[in-house]
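Every protein chain but one is kept in place in this view of the complex.
Naming follows writing order (A, B, C, D, E and F), and every chain is counted from residue 1.
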Amino acid sequence: MEYIYTAMLLHTTGQEISEENVKKVLEAAGAEVDEARVKALIAALEDVDIEEAMEKTAVAAAAPVAAAAAPA
Amino acid sequence: MEYIYTAMLLHTTGQEISEENVKKVLEAAGAEVDEARVKALIAALEDVDIEEAMEKTAVAAAAPVAAAAAPA
Amino acid sequence: MEYIYTAMLLHTTGQEISEENVKKVLEAAGAEVDEARVKALIAALEDVDIEEAMEKTAVAAAAPVAAAAAPA
Amino acid sequence: MEYIYTAMLLHTTGQEISEENVKKVLEAAGAEVDEARVKALIAALEDVDIEEAMEKTAVAAAAPVAAAAAPA
Amino acid sequence: MEYIYTAMLLHTTGQEISEENVKKVLEAAGAEVDEARVKALIAALEDVDIEEAMEKTAVAAAAPVAAAAAPA
Amino acid sequence: MEYIYTAMLLHTTGQEISEENVKKVLEAAGAEVDEARVKALIAALEDVDIEEAMEKTAVAAAAPVAAAAAPA
Partner (left out) sequence: MPHVAEWKKDEVANLKDLINSYEVVGMANLADIPAPQLQQMRRTLKDSATLKMSRKTLMSLALNDSEKAQIENLEDYMEGQPALIFTNMNPFKLYKILESSKTPAPAKAGSIAPEDIIVPKGDTAFKPGPVLGELQKAGIPAKIEKGKIVITNDKVIVEAGEVIPRDVASILTRLEIFPLEVGIDLRAAYEAETIYTSDLLTVDEEKTLADVQKAFTQALNLSVEAVIFNKESTPLIIQKAVSQSLNLALNAEILNEKTRDVLLAKAYAQMLALASEVSAKDENAVDDELKE
């Protein structure tokens, strides 16, 4: 989750979620940086409204399984 | 929330949540660092089991999966 | 299940769910293509709102979750 | 979700979830392929027993789906 | 609510919720002190277990999460 | 929580949440005053609409599943 936390952190401080910034934060946090994951993070977030995505519960994802618990 | 994201990030990378590390990450993320809040964060985390607090959320969001495992 | 995944994949990339496209994806995925099944799939999907059908999981799932939350 | 669907498709047809295969399928489905996300997908799935992950959830997911289907 | 906040404050610092202490805090907070309300507060709190009331609130708050996970 | 109760108390009596006032109340309540936490409190509250923040359920945010209850 360190990549996500980094994105959240940059989003909160109002910085751009760029390769450079993500790497800088990850390094400051003592993480080994995987270039591909950095790029993938940025690509995945490109078209995403972070504010909205943060607050939107991933119902579809989390819930189906929760549902299963009920009838069991 | 930048202080808590920083703490989570350090926790995830396995680094100590010390004043120095928190400041380093916050600065890398371009945040203005408020010494008092850093100290308050660290003091508060002394009494908190981060893993446990995180697990509780994980349960909520992701763990339905685990729950599903049981009846299988 | 590969036929369904193929349909979902094409739906997500915004491509038409045509015989040609379905076959192309299945072949790329190394599947043996059953012409009859492809035709049947396409015919069946004509009357199905894919987006809605996929969301049904979420809805069905969300209900018990709501139920679980309610008594609190 | 196109990356995930592609992984599931390859898994279903018994093909390896390799960079090459993922790209081939995505291209056949008319998707723009982001190299970084492909790599991230493969890295994330490397240690995962997809069958198990699916089965876990599968049973789970199947139940509500069935339930949802019934009244429809 | 200033009388209740005062009581909660004293409870948290481990001080007795006595007339004298309540008045002292209220005065420090710049409130006009109504003797009758101080006395009423103390009488009312004699039969209220603040710790338990807080526990219940916390449990109620946490319940949805637990509830969702629990039905398995 | 004594710092929060102090802030709420001062807010209710219409007093400024200043270092001086916070300390005065905490001392009246018999608390040992930690300068750093006083400063952190004031910094944290600077941009916050206390009235609104008090009423906004924080706990719902912590419980994504509860949020899921509102499928919208």
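Just so we're on the same page, a contact is a pair of C-beta atoms (placed from the backbone, for glycine too) under 8 Å apart; a residue touches a chain by one contact, two chains touch by 3 or more.
Worth saying up front: this structure is predicted, and the values here are computed from it rather than measured.
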item: Chain A residues touching the omitted chain (full complex); value: 1, 3-5, 7-8, 40-41, 44-45, 48, 50, 53-58, 60-62, 64-65
item: On chain B, residues whose C-beta touches the chain left out of the figure; value: 1, 3-5, 7-8, 37, 40-41, 43-45, 47-48, 50, 52-54, 56-58, 60-62, 65
item: Touching residues on chain C - with respect to the absent chain; value: 1-5, 7-8, 36-37, 40-41, 43-45, 47-48, 50, 53-54, 56-57, 60-61
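Methods note: only the chains that are shown with their structure count from here on.
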item: Over-half contact-pair match to A-B, picked out of the listed pairs E-F, B-F or A-D; value: E-F
item: Of C-D and B-F, whichever chain pair has more C-beta contact pairs; value: C-D
item: Distance from chain D to chain A - Cα centre to Cα centre, in angstrom; value: 20
item: Whole-Å gap separating chain C and chain E, where each centre is the average of the chain's CA atoms; value: 55
item: Chain B, residues touching no fewer than two other chains; value: 57, 60-61, 64-65, 67-68, 70-71
item: Residues of chain A defined as touching chain D within the complex; value: 34, 36-44, 64-65, 67-69, 71-72
item: Of all residues in chain B, those that touch chain A in their complex; value: 1-2, 5-6, 8-10, 12-15, 21, 24-31, 60-62, 64-65, 67-68, 70-71
item: Complex contacts: residues of chain B adjacent to chain F; value: 34-37, 39-40, 43, 57, 60-61
